[in-house]
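Note that one protein chain of the assembly has been removed; the remaining protein chains are unaltered in position.
Presenting chain A:
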Amino acid sequence: MSVYLDHAATTPMRASARVAWIEQSERGGNPSSLHTSGRAARAVVEESREQIAGALGARPSEVVFTSGGTEADNLAIKGTYAARLHSVGASRLVVSGIEHHAVLDPVEYLVKRQGAEVTWLEPDRDGHMAVDDLRAALTPDLDVAVVSVMWANNEVGTVQPVAELAAVAREHGVPFHTDAVQGVGQVPVDFAASGADLMTVSAHKVGGPVGVGALLARRDARLVPLVHGGGQERQVRSGTLDAAGIRAFAVALVEAVGEREAHAARLTALRDRLILGALGLGLGISVSGSWSEGDAAGRLPGNAHLLVPGCEGDSLLYLLDAAGVECSTGSACQAGVPQPSHVLLAMGYPEAEARGALRLSLGHTSTEADVAAFLGALPGVVERARRASGAA
């Protein structure tokens, strides 16, 4: 039995979601059809929409279903950019430098191919965005199309002051987007209370299926569609609605949000045990991002991100995998080669330090035995990885 400590990548589907998924897939029916089975599918989609909106502090009409978090991020960035360029000539994006690639890459695409300009917001050493930096970036002479700052970082788990940032954007009349894929189910996420105009959520990070997510978009948010066709989802996102996926998404999300408080307390304790255990091994390991024991608000309860000096992240991954522990460096691969994390580099870590990163992410199936197995394997793994680093 392997120890799964990569819940931030994807977390096992909840049994309730799996049942709902299969049940709905057996029913069939296109939610856009006018006949009986179409209407029945439509009812399932709309009921799910209401449940998802309810769980996230949004109105049902603000939920735009997508194929997942990446599409929702793309729609938020490119769709808002195109709309704001057209309506007010705004061509600048203000984006945090530690976003997921699903935000970074659309931004870079707009800059390279569409003539957009970008102001990157740089984090402090813990990965926090400063409200004053955003204020400075929104000086009146710059026509900003959209601001995007994630709710919580997928690598180091730092939770951003989203409500304060969104308030600053609102003062300047600029739409604010937040990628809340990692935050939902771990920290309280309320769309209306956050003041954000656009928010990305994904099903498979909360125990739903892969391939479904949503962009929450305030009713006054202007979005140019990326996908044209049958005009589903307020004409913003065409394509036949995946009733089974959406149903399972709603079931998983409602369950995750309902259990959140107890779940967060349990994960925080496990996370702290893992971090304290790793720091106590005498291997020079440090924790990156904002962390203090018991803190379930400033750092994602399920996120432990360690820097192991003198090691290559991919050696650590291989050796841990061979020892039955599945985890991640947290950063993106290029053709299978882990790259030094742009998040850690933005936070001011030198490349050599950033190369020894290890992300352990806990979730609903995690146990104390998982943490113990990881901590038991770590000393031998680090010793070998250091030898390999010296060799290569």
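Quick note on the criterion: a contact is a pair of C-beta atoms (placed from the backbone, for glycine too) under 8 Å apart; a residue touches a chain by one contact, two chains touch by 3 or more; residues count from 1.
Heads up, the rule we're going with is that contacts and distances are computed from a predicted model.
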item: Protein name as given in UniProt for the chain not displayed, "glutamate synthase (NADPH)", "Sugar-binding protein", "tRNA-specific 2-thiouridylase MnmA" or "ABC transporter"; value: "tRNA-specific 2-thiouridylase MnmA"
item: Which residue of A:Asp124, A:Glu171 or A:Asp321 touches the chain not shown here; value: A:Asp321
item: Option from A:Arg135, A:Arg170 or A:Arg384 whose C-beta touches the chain left out; value: A:Arg384
item: Residues from chain A at the interface with the omitted partner, ascending; value: 314-315, 318-319, 321-322, 333-337, 384-385, 387-392
